[in-house]
Structure formats: C-alpha cells, structure tokens
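Apart from one protein chain that is not included, each protein chain of the complex appears where it belongs.
Our next item is chain A:
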Amino acid sequence: MERKNKTTGKVAGIVANLVTVKVDGPVAQNEICFIYHNDERLMAEVIKVIGVNAYVQVFESTRGVRVGSNVEFEGHMLEVTLGPGILSRNYDGLQNDLDKMDGVFLTRGEYTDPLNREVKWKFKPLAKAGETVSAGSWLGEVVENSIPHRIMVPFKMEKRYEVKSVVDEGEYTVDETIAVVLDEDGKEIPLTMVQKWPVKMPVKVYKHKPRPFKLLETGVRCIDTLNPITEGGTGFIPGPFGTGKTVLQHAISKQAEADIVIIAACGERANEVVEIFTEFPELDDPRTGRKLIERTTIIANTSNMPVAAREASVYTAMTLAEYYRTMGLKVLLMADSTSRWAQALREMSNRLEELPGPDAFPMDLSAVISNFYARAGFVYLPNGETGSITFIGTVSPAGGNLKEPVTESTRKAARCFYGLSQARADSKRYPAIDPIDSYSKYLEYPEVQENLVDVVGEGWLSDVIKAKDILLRGKEAMEQINILGDDSVPMSFHDRFWKSELIDFVILQQDAFDSIDASTPLKRQKYMLAKVLEVADSEFEFAHFEEVSGFFKEVINFFKQMNYSEYESDEFKKHEKSLEELLKERRN
C-alpha cells in the first residue's frame, strides 16, 4: 500500500500507548503515522479502524500527549531501509541507529538514519545493458566488511524491466544512481543502492524453497551431534529462567557456520545486549579470522523500551535477514525471546479490548507465530544461487510450563526443539538441553541423512541413534536404581547408567566459557563420539557396584581433560594415552 496524499487527523483519546485518532481521509491497517506533541513527533502504527476513528499503537511513551494534537499519516506501513552499511550496526526495533543518538538516555521522538549516506562504496557492476531483470536481480556488488553485498532491483518493483545502463566500477554513495532500468512502457527508472520494504510482508523474490537438507554446524555438541539443525531450518529453545537460554544463544551465534548473524534482542535484559556489544568486536570469527561484529547486526529492543516497538523488532530483524538471503548468503537469525513478542501482542490485544484466548493471549497467536517461522528457509534464487535463513528463537515459558500457549504454538511451527531442563541446570549440566525430550525433525529427512553421510561419514547416523539409546537406557536404569536401591539391582544396571553418564559428561556437557571446549568442530565431534561409543561398547569386569562409579568417574575425568585440550595436541594425546591405559586394565 502506498498513498501519495497525506491523511491527517486529531488525537481523540489516550490509554497508555493506545491512542485513538479521528481521521479526515483514508487510512490503512498498519499504516504509520506521527503524532505531534510540542516539538516532538511520536511514531505510531494503525492497528484497528472503526468508522472515522483509527486506533494507533505508539512506539514511544505517551506522557503529556493531549487530546486534539495533530496527527499525520505517512501513506505506508512500517518499513526498513535496505542498503550497504547494515552490518555491525546496533539498531532499535524500528531500525534507528542507536549509535547516532546523543546522550546517555533515549530521547522520545528521536529517529535516526539506519544508513551512512556519506561513505563511498566500491561498486562493481554485475548486470549489463539490455538484460531483463526483476525484483531481487543483482545489478552490482559492493564489499561490506569483506562480505559481497549485492545491489538488487528493489523488491517493490513487481514487473520485468530492461537494464538501460549500469554505472562503471567506481566509488559511489548509497544515494547515487547506479543503474537505470526501463519498464514495459519504456519509462526510465533510476535506481540507487537503497530500497525500502514493509517489515510485515515476507520478501518472496526467490524461485523456490525446498526442504532444508544441509547440516548447519554450530560447534555445540548436543545440537550438532544429537539433534542437528539445517541451513534454512527452524528451531526453538524453551526453558525456564536460569537454564542458560541466553548463554546457549550467544554460543550458537558466535560459532555457527553463517555468513551473516542477526540478533534480535526482543524485550530482554539490556546488560545481555551490552555483553554482545562489548564482546563481539573483540572476538574473532573462527571461519574468516575477522571480528565477529563485522558479520553481525543487532536489533536491540530491551525490556524497558516501549512495548509496541518490541513487536516490530522481530519483523525488522526478519526483513534484514531476507534482504541478505536474497544476495545468496547464509543468514542466521536469533530471536531472544519470542515470548516477549507474544506478550507485546497480548498487551495490545488487551488494550483493544479483544476477547482473549488462552492465558489472555490473542486468539490468532498461533497463526502469527507460524507465519513468522515460515519466513525462514533455504531458497533457490532466480539466478540459480542459493541463500538461507536459519531461525532459532527462544521461548520463556511462564512458570517453566511447556504447555503454555507460546511454547505450544511454537512447537507447531519450529522443526527442532531444544528443551532446557531445570533439573539439568540445577546440577550445572550445561548446556541444559534435555537429551531425551529434545528432537530434530531434520534427522528423519532422507535428504538430510544423505548430507550427513557426505559431511560426516558413513555410519554417523547409526552412531548418533546408538548414543541416544544409551542415554535413554541409562535414564531407565537410574530410575530402577533409585526405586530398588544400589545393591538390589544387577551390576549391569550400574554399568548401563554410568555409560549414559559418560555420554552426558563428555558429549552433552560443554563449557561455554572455556576457550577450547566452547566450540567443537564436527570432525572432533565425530572423533569423540566414536571414542565414547568404543568405551560404551566394551565389557568391563567389576567386583562390586561401588567400583563402577569410581571407574567411570576416572574415565570421564580423562575425557574431560581431552575436551579442555587443543584437538590432537600433545596434551590431548597424553590424556588419551592415560585413558587407554586405564581402559586396558579394566577390559576383559
């Protein structure tokens, strides 16, 4: 929707951030407007229209706003500005560049340009005069923090066009014309490096979207080994507070094999965002040797920022991800936490006096969440290249209850489930992903299984399934031991339990704060799993059940020392040798 003539209106009522505006012309659902209060302009979005009254949610505090204040409608929905210079930026939920704002405190009504208009980019043409192009076609490329940033035909241009001219290789600002295209009537349309797109609309300029089939390495063992996620896959991490959601999310965003990482801090703690601001410029990207911040964009809507902007923040993040996907890049999108977004929906639904669904959430919550997750995915672009958005959201279930509406709705939409368990967190078994309840639907995809054979090797999948079985049997054995007592169960129960503990301590548990253990490459994961399964497959001789735990604790200790050592280093080999000796003594 775009309208040229501006509709205006006057404020007729205010309850918190819901303002009623009496309008004098046409308005559209989700249209953006500005409320004029003294010398401030407060941005708002239409969320309901009844007769001449438009109900708008204000992205700012409404303190002091008066009935009768002037309102101007913009004729478009909430849009983001797309162009080179988005990477390494820190935006708020409405894509304002936070670094451009002066002062320690946020000023109401201050909106800043997301792009730098002065800097010159080295442009290299990709399209030639005479070529036929359409939305999303690559016209040229600039290098943004070492990543090829394609300059595309704006997504809003829905027809086919003929390229009239593309500028020569050289340095240009984002606002200079870099190409001219002709529409069907021969009208010239000049194009710059900048375009806009409404955040609530998915960008669909790809050819087709197959099922995800390629493994996405995260370096987190209990994800990669047990329940892998794919390029273009979706996953979610529900967990009660204090179970390590954020630490896990940070670990994935630091280590995952992605070209671009977009982090949406949605209604979360400001100090967690500060941690990213502080750490990412220091940390090296293990894959490129450059700094992590260079491939990262942060959308920060901290929990004390206005609630309407919180809802916008996840859409802003997704649209930026779609923009980079259309350039043929692998994008990882992390949203922490989607529950806060759902709560923002609930607050507005409540103020609109809509009839509530379960737990007072809006009735369409499930549909809203599914639509959002559906925007992720692996795509083939019209030019044959591929791009992907892998989306992982966290969920903060109220009271740790996984039956609450947000978790239930997300479960229907996401393909990987990484449930964090309170019991594991209490006993400091981090990451606290429950190995038995968690799942990855992708493991069942034949195309993913094929890919696993290619990248890890023959027999890997059966090893993984075996490890899962050992964990499950170990849990059953432990329950029996707890019911019957240590000495009333056969020795094999202890053996079975401790073999599952071995996998737990060596494979599942990982120290996110240790420089070496934090990230495990797939090759090393394969080696360690084989090694652990070799122990699990062995028969050992024990005279008494007390020997079992003592022995396995020693085994685990050597394995852990291996985890803490550089792979294949002398130290690693030293611990491995001690382990072998210990095993030899015991094996029959």
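Basically, a residue touches a chain if its C-beta (ideal position, glycine included) is under 8 Å from a C-beta of that chain, and two chains touch if they have at least 3 such contacts; residues count from 1.
Convention: contacts and distances are computed from a predicted model.
Q: Which protein name, taken from UniProt, belongs to the chain you can't see among "V/A-type H+-transporting ATPase subunit B", "ABC transporter permease", "Cytochrome c-type biogenesis protein CcmF" or "FAD-binding molybdopterin dehydrogenase"?
A: From the listed options "V/A-type H+-transporting ATPase subunit B", "ABC transporter permease", "Cytochrome c-type biogenesis protein CcmF" or "FAD-binding molybdopterin dehydrogenase", the omitted chain resolves to "V/A-type H+-transporting ATPase subunit B".
Q: Write down which of A:N30, A:S61, A:T81 or A:T288 is the residue touching the left-out chain.
A: Checking the options A:N30, A:S61, A:T81 or A:T288, the one contacting the hidden chain is A:S61.
Q: Of the residues listed, A:E169, A:D284, A:E450 or A:D487, which one is in contact with the missing chain?
A: Selected residue, touching the omitted chain: A:D487.
Q: Of A:Y111, A:Y527, A:F542 or A:Y564, which sits in contact with the chain we cannot see?
A: A:Y564
Q: Quick one: say which of A:G170, A:P190 or A:G242 touches the chain that got left out.
A: Among A:G170, A:P190 or A:G242, only A:G242 touches the chain that is not shown.
Q: Which of these, A:L106, A:V167, A:I189 or A:A518, touches the one chain of the complex that we don't see?
A: Residue touching the absent chain, from the options given: A:L106.
Q: Against the chain that's been left off, what residues of chain A make contact? List them.
A: 12-16, 20, 61-68, 90, 98-99, 101, 103-108, 240-242, 267, 269-271, 273-275, 277-278, 300, 302-305, 307, 337, 340, 343, 346-347, 350, 353, 356, 359-361, 396, 398-401, 426-428, 482, 485-487, 513, 546, 549-550, 553-554, 556-557, 560-561, 564
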